[in-house]
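In what follows, a structure is listed as structure tokens, so that the remarks can point back to it.
Here the complex is missing one protein chain, while the rest keep their positions.
For chain A:
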Amino acid sequence: MTASSAALQPVIVGAGPAGVRAAQALVAHRLRPVVIDEASRAGGQIYRRPPASLAQRSARALYGFEAGRADAVHAAFDALREHIDYRPDSLVWNAQGGRLDVLHGPTRSTANVPYGQLIVATGATDRVLPVPGWTLPGVYTLGGAQVALKFQGCAIGERVVFMGTGPLLYLVAYQYAKAGAKVIAVLDTARLADQLAAAPAMLRQPAVFAKGVYYVAWLRAHGVALHSGVRPMRVLGDAQESRVAGVAWHDGREERTLACDAVGVGYALRSETQLADLLGCRFEFAPLHRAHLPVRDAAGRSSVRGVYLAGDGAGIMGADAAEWAGERAALALLTDHGVAVDAARAEALERKLHKLGGFREGLERAFPLPSDWAAHAPDELVVCRCENVTAGTLRQTVAVNGADEMNRLKALSRVGMGRCQGRMCGAAAAEILAHATGLPLQQVGRLRGQAPIKPIPIHLAAAPSTGGAGE
């Protein structure tokens, strides 16, 4: 067994809950994985750690109810440090022929990391559905607002409105209010009826459900206005249109406005799938996530031999599921290479993941993506801010040129052709395309991934890559 484990060369991309637990399981079987992460410190999105140089706040202050889990993941990672080849500040920007191309930020160098087995745990970012005025300074995504708080210890503004839908909406509002910011209101596009209908499914995770209920109750008790079933109309600017001055929304009967100096907007999360795409993983439409995602079996095997998928990067399932999926994928990797693993543990993890699936369905029902968003997006709404492409341009591209597929829409309109390469605007553009063509979202497809995953400086792309996995 040791002989075969020694020959294994696993690489993990992502040091969030999924990547950390995967690394831990591999190390427990005497492997020494390479762990590559774009961030400077392990923890991923939810358990993001502030830079060591910043004044330390307690885990309790940073992560609230999640403090215990955050501590556990951080501790697990810290205990692994000696046993893994850890590469922080390292962006995987390309994958080809059993090697990853990695850009190391601080030394501004690129390297090639060979792998025999790869666990992709690249997590997620916010899903953005823009609203007129969203490009004004002072508008943040919910995740971005949270990162500012966790990472930099600052709030996005003094009088903040949170708008959109999804579990993060109330959580971030709660975290802001707790941290002393003035939260003017929470505007949820989901209706109360959605939440009631979803309650039975959500009770599959009573503890998580209870937390959600708690945030809502806490916010209400602290005088934060909570509105559901809203339709965001626009973010209002000040006289010079130089910063946020308020928001306008429709409450079902009339248009209303609120003054504020910052807005957090978000509609749950979207998976970071570019690496899986470059690796050649097969994608399928996942109705639950309203997205095309790389397919994985219950254990986390992708359609490509030697490539495993764990955590939010292959479908949003949350931090707990990410931990389980990371460990499960590592066990699958070991099993596939003849290393004996605890089969009962593997089964238990699969059961937990399966059970969580039911809860996720509940969440999606409680906080559905507003199905009429595209219908109400005005023509002048900027969908792709890199290329300044409006909803009207997208619709015209459909009407005049007959675009009915995402890559065609991109080619003809430039949506998703800028720095983010559609990572941010792709979801919204797909909604508009589906609406304008009358086709189901699934049928309009997804943007094909191309290297680099994120922009890379030319002189670094030109640098001769250093090979090898050595430290």
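Here, contacts are C-beta pairs under 8 Å (C-beta built on N, C-alpha and C of every residue); 3 or more make two chains touch, one makes a residue touch a chain; residues count from 1.
Criterion: contacts and distances are computed from a predicted model.
Visitor: Could you check which of "Glucose-1-phosphate adenylyltransferase", "FAD-binding protein", "Histidine kinase" or "Putative FAD-dependent oxidoreductase" matches the UniProt name for the chain that's left out?
Guide: Protein name of the absent chain (UniProt record): "Putative FAD-dependent oxidoreductase".
Visitor: Among A:P137, A:P287 or A:P457, exactly one should touch the missing chain; which is it?
Guide: A:P457
Visitor: Using the touch rule from the top, list residues of chain A that touch the missing partner.
Guide: Residues 94, 96, 99, 101, 112, 280, 387, 401-402, 405, 407-408, 411-412, 417-419, 421, 450-452, 455-459, 461-465 of chain A touch the chain that is not shown.
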